[in-house]
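What you see is the complex with one protein chain gone and the rest in place.
In order of appearance the chains are A and B, and numbering begins at 1 in each one.
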Amino acid sequence: MADTYVLVHGAWHTGAEMEDVAGVLREAGHAVHCPTLVGNRAGDDRSRVGLADAIDSAVRFIEEKDLTEVRLAGHSYGGMVISGVADRIAHRLKRLVYVNAFVPLDGESLNDMVPPQYVAMFDAVAGANGNAVSLPFEVWREAFINDADLALAQASYELLNPQPYRTFTDKIRLREPLAALQLGKSYVNCQQDTAMPHSLPWHPRLSERLGLFRLVECPGSHEMFFSNPGRLAQAILEAGRD
Amino acid sequence: MADTYVLVHGAWHTGAEMEDVAGVLREAGHAVHCPTLVGNRAGDDRSRVGLADAIDSAVRFIEEKDLTEVRLAGHSYGGMVISGVADRIAHRLKRLVYVNAFVPLDGESLNDMVPPQYVAMFDAVAGANGNAVSLPFEVWREAFINDADLALAQASYELLNPQPYRTFTDKIRLREPLAALQLGKSYVNCQQDTAMPHSLPWHPRLSERLGLFRLVECPGSHEMFFSNPGRLAQAILEAGRD
Partner (left out) sequence: MADTYVLVHGAWHTGAEMEDVAGVLREAGHAVHCPTLVGNRAGDDRSRVGLADAIDSAVRFIEEKDLTEVRLAGHSYGGMVISGVADRIAHRLKRLVYVNAFVPLDGESLNDMVPPQYVAMFDAVAGANGNAVSLPFEVWREAFINDADLALAQASYELLNPQPYRTFTDKIRLREPLAALQLGKSYVNCQQDTAMPHSLPWHPRLSERLGLFRLVECPGSHEMFFSNPGRLAQAILEAGRD
């Protein structure tokens, strides 16, 4: 049976980098959309775009295509966005799928969930780069894409685009806690993902904020969209199905 | 070399649901028994059966068949039962194998080891159902058998039987701590088992109560007896061997 998936990319990415995973989902018979959020599009003013703008762009995408029964997946920062979308148009959604993604409480920003050393690094980079942030290559290579070889780490790094810092510092507004939303919820945990240190992990620290949820795990780093899209697609299918 | 296994089912189950795993163990040359505990048999008075009754029924099973050198495995609630059996007839046992199973201290009930939201849910259900408890399907599907598809989740749910609530609320009596028992001890941890939330996990929270023990892990949910009996059987063999 054909399900409808919308895959929301993480910070520094665009929808294009979701396409390898999307292709596997399509081969399994599903309709898959990979929008690029406002803030990560060519020509965006990265000094000004905020979290609400990004959420708005995702809501508009779903409404303009008149999608319903959506299985809405978000990767990393994409978790902030799908949480905001669910707060706005839950009636169009069937299930939320967080892929090592942030699960905010009302009034929290992404920066409220990351270790202080990241916030300090982001503050410094944003201050010197027109309020946009990027990752040093060494952090990308060692902590984000630790399961790839150097060539893939370099090639994927070249694809990244600067992230508007307001999307990390803006507080989200949620009318009710995500745990109370009457939607299916799943969390895909890539087991060697050290983008969050394992002493302050994605799962169960953030996943359990969903209340009743389905856990799916797979071996791999934070960047399996690059390093192992086939295996990640399998996990997303197990997370997204009824 | 032929070993003797007794597999003790969890709450809501019977011995019949252990048979797929038992079959793999038999193919490996072992003798395997899958008794159904008092409390989970057709016709049992589920308002009255308590933990000691269930333990008694397992002890009688082993004694009546005159089994010795038993590798006694318990799943989930079955951990309460095999702990009580070990306290009574350790001389008939070779090794205890806990399969994401409760490991009690003297004077503890199963309910003492689960999150408060489960206790509240069980209290409410038992109050309305003659002191027997069952799981809502959504909890079963998302948190117990998260690695199955919907059809298997539904089919397995149909096999469950109501659990006498006294088996969850009765305190166990153990003459000495399990860690002090001169028996082999193993713990099989199914890695995506969220029947206990991973913030209050089976392993190492409960497993380490065994003192020196052997850890075996496998990918899968709390209900691998349904979702992947072959892989679970392999883990039980690695846990049960000398």
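Details
In this text, contacts are C-beta pairs under 8 Å (C-beta built on N, C-alpha and C of every residue); 3 or more make two chains touch, one makes a residue touch a chain.
If you're wondering where the values come from, they're calculated on a predicted model, not measured in any experiment.
Annotation: of B:P136, B:P204 or B:G230, B:P204 touches the absent chain (contact as defined above).
Checked against the full complex, the candidates B:D53, B:D112, B:D149 or B:E238 give a single residue touching the omitted chain, namely B:E238.
Within the set B:F102, B:W140, B:Y157 or B:F213, the residue that contacts the chain not displayed is B:F213.
Across the interface with the omitted chain, chain A contributes residues 138-139, 141-143, 146-147, 149-150, 191-192, 194, 197-199, 219. Summarising the interface, chain B meets the missing chain with residues 184-185, 203-205, 207-208, 212-217, 238, 241-242.
Just so we're on the same page, only the chains that are shown with their structure count from here on.
Distance between chain centres (mean CA atoms), chain A to chain B: 37 Å.
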